[in-house]
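All protein chains but one are shown in place.
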Amino acid sequence: MTAWLARRITQAVVTFGVAVALMFVLMRLAPGDPLSRMQEDRMMDPAEIAKTRAIFKLDQPIHRQFAAFVKGVLRGDLGLSIEHGLPVNTLLASRIGPTLLLGGATILLNFTLGLWLGVRQAVRRGSREDRTLTALSLAGYATPSFWLGLVLAWLVGIKLHWLPVAGMQSPLLAPDAPWLARAADIGAHLVLPALTLSIVTIAGTMRYQRAALLEVLRLPYIGTARAKGIPERAVIWRHAWRNALFPVITLFGLWLPLLVTGAVFVEMVFAWPGLGSLAAGAALGRDYPLVMGTALLAAGLVVTASLLTDVAYALLDPRVRYT
Amino acid sequence: MTRVLDVENLRVSFPDTGKNRVYPVDGVSLSLDRGETLALVGESGCGKSLTSLALLRLVPSPGRIEEGSAIRLGGTDVLALQGEALRKIRGRRIGMIFQDPMTSLNPVFTVGNQIAEGVRAHFDVSKSEAWQRALKLLEEVGIPDPAARLDSYPHQLSGGMRQRVMIAIALSAEPEILVADEPTTALDVTVQAQILEVLDRLRDSHGMAVLLITHDLGIVAGRADRVAVMYAGQIVEEAPTDRLFARPSHPYTQGLFASVPRITGPVGRLSPIGGSVPPPGAWPGGCRFRPRCPQAFEKSETMPPLLPVETDHRMRCWLAENGADASD
Amino acid sequence: MPWTAHLVLAAAVAGVVAARPPCAVAQQEPSSIVIVTGQQATLPVPTLMEGPQATLANNEISDHLFLRLAAIGPELVTSGDRGFQPQLARSWSRRDSLTLVFELDPRARWHDGAPVTARDVTFTLKRAQDRSIAPRLASVTARIARVEAEGDRRVVFRFREVYSEQLYDATFHVPILPAHLLDGLGPSSSAWSAFAGRPVGSGPYRWVRREEGQFIELAANHDFFLGRPGIERVIVRVAVSSDARINLLLAGEADAMDNIPPPTTNLARVEAAPSLRLVPVPSNILGYLLFNQREPGHRDRPHPILADRDVRRALIMALDRDLLIRAVLGPYGHVPFGPVSSQLWIRHGAPRHSRQDQSTARRLLAGRGWVDRNGDGIRENRDGAPLSLRLLVSSSSVARGQMAAIIQEQVRQVGVHVDVVRVEPAVWIERRTSGDFDIDFSSANLDPSPSGLAYSWSCGGPGNVGGYCDPGADSLLQLATASPKADRGLWHSFLRRVEENSPAAFLYAQTFVFAVNRRFREVSIRPVSSWSALWRWPPPGS
Partner (left out) sequence: MNPVVDALARSWRDPRGRAGAIMLGAIAAGAAVGPIFLPDPLAQPCVLECRNLAPSWAHPFGTDDLSRDILSRVATGGRISLAVATLAVGLSVTLGAAMGLVAGYWGGTVDAGLMRLVDAALAIPRLFLLLLVLAVWDQVPMPVLIVLIGVTGWFGTGRLVRGEALRLREESYVRAAEALGANRRRIIFRHLLPNTAGPLLVAATLGVGDVILLEAGLSFLGLGVPLPTPSWGGMILDAKSLLFTAPWAGIFPGLAIVMTVLSANLFGDALRDAVDPRGA
């Protein structure tokens, strides 16, 4: 097991390296220039352009730039964001918290509710409830997230005044306010974006869980469990669900990174200070240092998620061989 | 003799195309006395497994047990039970062994876990006590080094061992009836004998009634007290074992016997029955064996009831009316 | 392991309920204002706002914190010495046509209490004119020869040449920095990060805090020498998406918003909210279709279609620009005469733009040999090549996208086929600057000074990507720039010349629409630096 884990971690590190290198090249191949974003509104003086290029080493050949980048990464320095003028480290550090908060809340909501509903659907397969849930979840799935976000913000925030419509904290709340008040404030801002993201993604969880559980429910050992006389709930949740969890674990591994960089629209609609919108802006503006910083973070997350998925498989399924 | 199980006119239906329903089990009646072994014999697809599932109300959705059916366990009307009361009879009154030991054990739980779960479902015992009983059960079903095996996962065991575990699970709540659905089909011949030996021993030591479901007449002889032969959802012949073996009367039963190689009989060609059991939607009117029956006649076009052949021996064939059976 | 379904649901419900705040609606203290804007201020410090940092957002925060010697007056006239208002300088006078003398206001203090001195001005201008520190400022202040202190309160500016915008150049570009805090820091910008993280200025508001990606908080400078600000706290909140900004405004979580962007449906929503008032503000945005007079890919050859002035004119005639504006900008924009934004002072008194005239357009095209020869509705030349052009549009703007669709339809009516090529902003800029387009949908952010027109509309202008060159127009431009007075007539003859040559179809000069909560009674928003008069607003409810 230890050897397996060591090998698996090595693989993860290699993957990480390849992905980062690949992204570096991709980014440089893309047309457009980091200075273009600034030129969009304003005419720039050639001297100004030259100076900016020199500061960000854009005037050097690509392999030099890559070497400098790798050196920086090894020192833990990701450079200066061209557009924000702040160290990439600082930017990422300030965004990772909100991102994990939103991603975590979404995954929690998505997986608790999604798994539970998916199981209900499978158990009551073909019932009116099953059909209704299918239709509702798919409708949610096919709804663009920005659309749903805007409607929710309008209804809950503007019409009903129940929750704040955007941002992560109220700027009027003093920074030295009691801990609980600040937590409640952030919590209130979190509800709508997390709900929006959950609604548009929950169909996936539900459908996979439903399909997986249906597969398992036909297997003979479910009959064995029932014939033993254990409660139906134990049959479903203990015997069937444990086995139906595997495809869902994979799904979980796939979603972790998606929630980091894939929430662009929702982050924008709710002005959530997360990584997704930061990354999108950086890519569109060709802010190379920031793009590489977010990419590094995203790649790290994907690789970790994939590793965790494999470990979870190994832990949950006694039959998987550690080879 | 105490009657432990009474099944009357059991009908199980499944939806077919449109609004039609089909009846893979169509009016089965059988009974079981304490300590008695009844063999339910038939080809695959004849409804015998479904019958056994119906006893525990485990007919898979969307199938259902029709109105007018009756299943009584001693004084309990099984079809009237709901929820907790229904759960209480599963495993406790009737234990069940399934056909394929490979897929009938949950791959993600240890053997001990799966047996102890059955114990704890019906007895208010502590976890460790349940594991103690599980250990004893493994000993009883003849698993070597049972203490170590408790922590094994099913995939670490051989087929025979798994079937022993299945038996242990079936016995975990000390049921008065054991339903064994093709317990040896998936196993190789030497292991088959061992498993049957375990079953016999346990039946005797626990005083259980056994419903043995099989397509293999070879394992019925010397083991079952009575035999019921099923065809196309119905019981077509029922008799004490020795009498049936001596005088198989229904043409279908005769066909079954003809397809069993016998060591004692004259060496001749096996004569299997032509064709196979048609699916439930395609059963013919009248006697359902008619298309495959070498002795079918005009009257076969109406459905025969179970007619007495002799004492305790009945069959669903108009030939019984003649007082003579088909073997003459 | 068997955690039950009900438990899970209960936890989820509990989470949602617990997340509800004790009081959901922002509790607004009477003397604070929350302004929501689209871009984050990253380095709001004069002389650091270079290159990527030369953003409107940085400028606006900087204008709360730092003062100039003098501010542009309400007429926005950048020529001459009259149209300016005193700020750090109490007064100014001329020694000769090349020398300006500023007397500093003795009451002016930095936020840390130190007095503002002549040394601060010389220090700041020295930094601004250093090409290695601030290439942008250095180039716009290149005509300032020397800046000298005479004692603590007097500063003398010497210019290299005589021209009309000397005062503008001396005051507008560079707000003054505190020399006593920065002198020892050295020129490198990284040494400045501590100061940039907590800037100290002399303006009406002082720095409080920044929540990265969320907002910046400023507080009133009670000792401000021009008067105590009425509003105690200014919070500038960032929301990149305009939908989020409008939502914050409608929900009452923000009091003010700069520039509600088109389409008009956004405006309609805000207008319908009883708590909000719309404030139109002239903007420096000019939208135009730039015709490429050089062949894409071969800058030395004329464009096969657009090098012909009559074709360019016909295209302009084909457009109903008033309709375009009404459809997309509503009442908030007008068709300019020449490349003139609604903020530029030379717009007053200019001739009216030409109207849509499809028959003239058809006649012009036919006259140049463009006739529909195969009956497909699109004109061809004698060789059968269709009159087909590619219109390059940045995908970042909804308004330009919509206008492009209307333009496509309007020119089709006179037999011109236009393909709309929508590309992301970085690609758009690259194509535009390399001249890889037939028609470019340009949107420029103009200087408040008309002298900036040379950048795009003179033969050698660095921003002249369409290959337009008219020596006659160039000399008119030079004349107007050099005139020591604010002479609109000279400027208008330059504009007439440009319109005649039709290097572009000038589509719209946009008016920004700000929204402010009605609890703020007296509202004044200045063009150029929108919130620089905010400190004069009385507190709400007073």
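Letters A, B and C name the chains as they come in the text, with residue numbers starting at 1 for each one.
By definition in this document, contacts are C-beta pairs under 8 Å (C-beta built on N, C-alpha and C of every residue); 3 or more make two chains touch, one makes a residue touch a chain.
Computed from a predicted structure; not experimentally measured.
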Among C:V427, C:A473, C:A486 or C:V528, residue touching the chain not depicted: C:V427
Hidden partner chain, touching residue among B:T103, B:T214 or B:S300: B:T103
Chain not shown: contacting residue from A:K51, A:R207, A:R226 or A:H239: A:R207
Options C:S388, C:Q402, C:T433 or C:S493, residue touching the unrepresented chain: C:Q402
Contact residue for the chain not shown (choose from C:R109, C:R209, C:R269 or C:R519): C:R269
Absent chain, residues of chain A that touch it: 11-12, 14-16, 18-19, 22-23, 26-27, 29-31, 134-135, 138-139, 141-144, 146-147, 150-151, 154, 203-204, 207-208, 211-212, 214-215, 218, 246-247, 249-251, 253-254, 257, 261-262, 279-280, 283-284, 291, 295, 298-299, 302-303, 306, 309, 313, 317, 319-320, 323
In chain C, positions touching the absent partner: 243, 263, 265-266, 268-269, 323, 326-327, 395, 398, 401-402, 404-406, 408-409, 419-424, 427
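In this text, only the chains that are shown with their structure count from here on.
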Centre-to-centre distance between chain C and chain A (centres being mean Cα positions), rounded to whole Å: 36
Residue numbers of chain A (touch at least two other chains): 234, 242
Multi-partner residues of chain B (at least 2 other chains): none
In the complex, chain C residues that touch chain A: 1-2, 4-5, 8-9, 11-12, 15-16, 18-22, 24-29, 32, 34, 40, 42-43, 48, 50-56, 131-132, 135-136, 138-139, 209, 211-215, 217, 235, 237-241, 243-245, 247-248, 250-251, 253, 394, 396, 424-430, 433, 443-445, 452, 455-456, 462-463
Chain B partner contacts - residues on chain A that touch it in the complex: 125-126, 218-221, 223-232, 234, 239, 242-243, 316-319
Residues of chain B defined as touching chain A within the complex: 53, 56, 58, 60-62, 84, 87-92, 94-96, 98-100, 103-109, 114, 117-118, 121-122, 153, 155, 166, 169-170, 172-173
